[in-house]
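The structure under discussion appears below in the form of structure tokens.
Only a part of the assembly is drawn; its chains keep their places, and the rest are absent.
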Amino acid sequence: SSGDSLSLGIREPVYEVIEVKSDGMVSTRKISRRQLLKSSGLRPRDIRSVDPSLFLTNSVPSLLVREYAILLNLGSLRAIAMQERVLIFDHDRKGGKAFLKSLLPRLNPKNNNGGQSMPFELEVVEAALLSRIQRYEQRLMELEPRVQALLDVLPNRLSGDMLEQLRISKQHLVELGSRAGALGQMLLDLLEDPEEIRRICIMGKNCTLKKGDDNLECSTPLEKQIAEEEEEEIEMLLENYLQRCESCHGQAERLLDSAREMEDSIAVNLSSRRLEVSRVELLLQVGTFCVGVGALIAGIFGMNLKSYIEEHVFAFWLTTAGIIVGAVIAFFLMYSYVRTRKIL
Amino acid sequence: SSGDSLSLGIREPVYEVIEVKSDGMVSTRKISRRQLLKSSGLRPRDIRSVDPSLFLTNSVPSLLVREYAILLNLGSLRAIAMQERVLIFDHDRKGGKAFLKSLLPRLNPKNNNGGQSMPFELEVVEAALLSRIQRYEQRLMELEPRVQALLDVLPNRLSGDMLEQLRISKQHLVELGSRAGALGQMLLDLLEDPEEIRRICIMGKNCTLKKGDDNLECSTPLEKQIAEEEEEEIEMLLENYLQRCESCHGQAERLLDSAREMEDSIAVNLSSRRLEVSRVELLLQVGTFCVGVGALIAGIFGMNLKSYIEEHVFAFWLTTAGIIVGAVIAFFLMYSYVRTRKIL
């Protein structure tokens, strides 16, 4: 794959990206891999996680913090946030568009009503998380009533069409649940790694992070205080989105569990109904057999052969009575037999 | 959704809340989002977790501690507890009513028989937890005998109606178990985060909580001591409700497991009974086939065609004997064949 064969003489890939500056200016650019590495200070390996051509093998959401850039890989949204600009890969896909729609109003100073504005890269991260989670919430709000309606009518009004709808809803819920779960896991991993969060805070400040030691070292105490406040802000922001993710994930899992229980119940229900059908079939087959034996006897008397009974006056009526009574008795004998063996 | 588009020019939402003062006075008020933020010192983002209009996407129970307020989101109960008053959202729903019923007697000084009373916000938290858990316990106590009765009669007295009842009970148990589990998880998370508990304690006291450091700093040693005693009190209170939650959750899970095992057993039972039915059907089909062959022979002799056998004196009796004996022999041959192949 391209990410690994950089130095092996293969043609350098060129990405078409949308660049959004911190003042809200949007432009479409082509940028080669080499340029990208140079301008962002990233390593070749890092690019892999946002390279949209590797969609299948970097599908786990990730938020990588590097010295001068944050790499965002949230499903169909791939972006690199730097201090003054953000590059959005694969901007034609839904993820990219939703991100732009969420990011641009934030950069408009008019919308920032009085409150202290966050650094640009944080605005980017929040817009990305928000656009992702809102999409999950929207899908959930579409799916929920549909599944609920199915669950309400299903056990009684069962049809192939209903089952197919249940199947498709389950498939969507599995997907939604797994995506919201993966995003939540990413946020949780981030929250449990204070160093990573601190690396977001010191981006673009004169601070350094000593390894092993938990303290920041900044050039001015003010800068240190801002960084620490920002850290708290980021934690609360991430916690907030984590909770929304978990709500989404939990709700999807709950619906999925209900749908699975319903499918199990339908299976037993169908089994039970088939048994009922089989039992009536059995009853009818007992009847058919008895009738068949009667018909055989009648057929025998209908043969063009002389039995010398035909001369008797009441032969017809006796035989007929014999056939009918015999069939009915046989039926009840067999019926009581299968009853006692608890088959019927 | 409303929580995110605050500053984008959308009409500000107004909430209808019930306000309960610490002296037990109850009043219904309308409060706009802006007022709410101002009076509680909360951030816009925090409101999301108690906003009842976002029911679907903030369904995970949460108890958020902020500087001047505790945000409670426990299923259909949404409230903000402050030092002197509590605002209850969505007060027409069951959760809100049960909470009021549980909270008001606690605020009556007559009921406080001698024992030292807890701070108002703790009374609120306890009343909220108590009203929630009591509701789960009550539902469990309704469900338990019904499920037990089903489990006792089911494998033998199987009917579509019974299966439907089992299905509905399972659905309720899944819901109850997941809700009690989520509440328990919330309590556990709270207990494992001593800082959060400490933030409840220092609410309304002249104490500060140093980050990183585990110590409280209060203006007077007495206040510190009270805060520490309160901390222990809160821990025991939460542990107590956690245990009740886990009892509920465990019991629901146990019943659900039994119901699932029962459904599995019913499936095998039905399968086994259908096999029994099928085997008798097979037996009858063997019989029907033999009778059919006999009837065919009889029918052949009944054709209006001359076989020149009709002139023979015993032709009828010989043919009849042949048909019957042949059918019986054929039946037993086929019967023994399916026996040896172990199909019957």
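Letters are used for the chains, namely A and B, taken in the order the chains are written, and counting of residues starts over at 1 for each.
Simple rule for what comes next: a residue touches a chain if its C-beta (ideal position, glycine included) is under 8 Å from a C-beta of that chain, and two chains touch if they have at least 3 such contacts.
All values reported here derive from a predicted model rather than from experimental measurement.
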Full count of same-sequence chains in the assembly - 2 placed in this view: 5
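Assume only the chains that are shown with their structure count from here on.
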Inter-centroid spacing, chain B versus chain A (mean Cα positions, whole Å): 21
Residue numbers on chain B that touch chain A, as the complex places them: 1, 4, 7-8, 43, 45-46, 48-49, 56-60, 62, 158, 160, 163-164, 166-167, 170-171, 174-175, 178, 182, 212, 260, 263, 266-267, 270-271, 273-274, 276-278, 280-281, 284-285, 287-288, 291-292, 294-295, 298-299, 301-304, 307, 309-310, 312-313, 315-317, 319-320, 323, 327
Contacting residues of chain A [partner chain B, same complex]: 105, 111-113, 130, 134, 137, 140-141, 144, 151, 155, 214, 236-237, 240, 243-244, 246-248, 250-251, 254, 257-258, 261-262, 264-265, 267-269, 271-276, 278-279, 281-282, 285-286, 288-289, 292-293, 295-296, 299-300, 302-308, 338, 341, 343-344
